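All protein chains of the complex are present and in place, except for one that has been dropped.
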Amino acid sequence: MTVVYLLIPAFLLLASVFGLPLLRYAWLSFHADSVLTGLQPIANDGANWLRLMHDQRYWQDLIQTLRFAFASVGFELLLGLAIALLLHQPMRKRGLIRSAALIPWALPTTVMALGWRWIFNTPYGPIDQFTSLSGISLNILGNPSFAWIALVYADVWKTTPFVALILLAGLQSIPNDLYEACTLEGASSFTCFRKITLPLLKPYLGLAMTFRLAQAFGVFDLVQVMTGGGPASSTESLALYAYWNALRFLDFGYSATIMIASFVLLSTIVAFGWWLMILLNQRGSMAVTE
Amino acid sequence: MTLELQSVGRQINAKWIVHDLSFSVKQDECLVLVGPSGCGKSSTLRLIAGLDRCQQGTIKFGNRDVTHLPPSERAVGMVFQSYALLPHLTVYENLELGLRIRGVRIEERSRRIQHILDLVQLADRANHRPSALSGGQRQRVALARALLRNAMVYLLDEPMSNLDAQLREQIRPELRRLILDQGKPTVYVTHDQNEALAMANKIAIINNGEIVQLDTPIHLYNNPNSLFVAQFLGRPQINCLKPRDHQIQAIRPEDLKFSESGLPCRLVSREWLGNTQLLYLESAEGGLRMVAEPSFQCPERLFVTWQQSKVFRFDAKTGLRTS
Partner (left out) sequence: MKLKSASIILLLAWSLAPLLWQLYTSFSTDQALVTPFETMANRWTLEHYRSVISANPPFFLYLINSLFVGILATLLTLIIALPAAYSLSKLSTTKSNLIRIILVGCALFPYVLLFLALLEIARALSLGNNLFALALPYTALSQPLAILLLGSAFTSIPPELDDAARVEGLTLINRFRWIYIPLLAPAIASTAILVFLFSWNEYPIALTWISETSKLTLPVAMARIAGSSIHSVPYGAYAAATVLGAIPLILLVIVFQKPIVSGLTSGAVKG
């Protein structure tokens, strides 16, 4: 019980980067703090919150952030499962192949974001070069209906390895004799997958989903570098909007309001996801005991 | 020097796991703590070693009160069930670590380790990792480490539980030679009553964190103070007859005799154990276990009898001995 003090440094650090900022935001969200006030906080009786309610751009960004997060996490789970199943197979040079699959995840998001900007470039990027052979220019990053898809693609490319590894851990935790028993029963490998792999993988799928959703809700680097939120704010995320408000418009009070509101909204969704995960876990374990 | 515990106790979550425990162990005495698992026997050992804190009572090594000293200042030699050897160090390094921490000079360390390795006959294994040793060898390394401690008191926590039965019989005399001949108070925890009877000068039977009875092995066997003790010591287990007048009568299997008349019994099954055979009988008094000559051909129906002086009587409610 004397060992508890060893936790203190870690928790002081956590309090200073998580606790303190949240309290500061909560306080700041009830103050005007911008160039207009000489960058001094002045209480404004919830004007920030009122403004947020009527800020179409904020709600637009919320929808765009959710659209981005659900689309990329959905694809990541599907693709991650496929890659995990593949990497779980015995093969030659497995270590090297796993390394290669991990590389996208290890590279800095910003660096590859600019790489993607080059690949999707109009008219010089490879994609536009190819489509222009048949006379079409997609102008992907310049088109509000395509630009967000390019972002999703880049995000899926980068974070699928992470999802695949978590699912790989799940696959490795499934005892082999379950499959042997399943094959002995004469079931097809697809049936075994549906009756054994999927139910036992559910907790891992839930974990990967929760973790990735939480990260995707805070998407910032990728958007800022790849599209800058454009065209016409069509790819702007909540984090980027908060960033513009703070560092471009120097409106700290409103930026804090955006962040605390986003935090509450998004953590509600993550908590819901978590609850769903627990529900799935219970179902999963029931399927096993049956 | 005597090890002495005076009404020692430890509580976890408002439950006493060791309560009001007192005993003393003289030098060259070995006290064996036995009891069902979770009874507090290992906890008692941890209190003596200083690994856990006492909330009650005092522990003395001779005249020295060690109740509030950390383990490093108590000088106990302890052997663990899993041997607790560091897997990344060789046998020699495992033995050396404690000496090094306690500031023993390097030549002195090497001299003492060589000597102890000879004593436990592992000199040729000094540079092997524990994973390359057999269970018995690991156990001897653990013993060697405890011996190097220059201990005031030796504590052994189920030191042979991870060994197979044959190895245990081999190691017992060795353990006696190495530890008990040091002339230090020794406390030995086991759940195996054969081991307890073999190693002990005295046995303390523990239940629910308290001593039920503490005595010499022979006295415990012949004079159990409660049904718990009577049932705990002695295999095959003591027979309990049907309770009468709130009293339980119990008789050891070896005290049952065949006769022409007496309690009518029916043979249910038999186990041939080499030098004896164990008979399972059914009677109006309930199931009985009985020991017989190995050559005895037991009939389907028979009569058994016993001397009244061999019967133990216990109170049916408290389980305490009444005669």
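Each chain gets a letter, A and B, in the order it is written, and its residues are counted from 1.
Just so it is clear, a residue touches a chain if its C-beta (ideal position, glycine included) is under 8 Å from a C-beta of that chain, and two chains touch if they have at least 3 such contacts.
Note that the structure is a prediction, hence the values are computed from the model and not measured.
A.B. asks: Please provide the labels of all shown chains that the missing chain touches.
C.D. replies: Its contacts among the visible chains are A, B.
A.B. asks: Among A:34, A:64 or A:262, which residue is in touch with the absent chain?
C.D. replies: The single option touching the absent chain is A:262.
A.B. asks: Using the touch definition from the top, which of B:78, B:241 or B:281 touches the missing chain?
C.D. replies: Touches the omitted chain: B:78.
A.B. asks: One chain isn't shown here. Among A:34, A:48, A:109 or A:197, which residue touches it?
C.D. replies: For the chain that is not drawn, the touching residue is A:109.
A.B. asks: Can you list, in ascending order, the subunit B residues touching the missing chain?
C.D. replies: Given the touch definition above, subunit B has residues 46, 49-51, 70-73, 76-78, 80-82, 84, 86-88, 97-98, 101-102, 145, 149 touching the missing chain.
A.B. asks: Even though one chain is hidden, which residues of subunit A still touch it in the full complex?
C.D. replies: On the side of subunit A, residues 3-7, 9-11, 13-14, 16-18, 20-22, 24-25, 83, 86, 89, 91, 95-104, 106-119, 121, 124, 126, 129, 133, 157, 161-162, 165-166, 168-170, 172-173, 203-204, 207-208, 210-211, 214-215, 217-221, 224-225, 228, 239, 242-243, 246-247, 252, 255-256, 259, 262-263, 266, 270 touch the unshown chain.
What we mean here is this: only the chains that are shown with their structure count from here on.
A.B. asks: Mind checking the centre-to-centre distance between subunit A and subunit B? Centres are C-alpha means, answer in whole Å.
C.D. replies: Going by mean C-alpha positions, subunit A sits 59 Å from subunit B.
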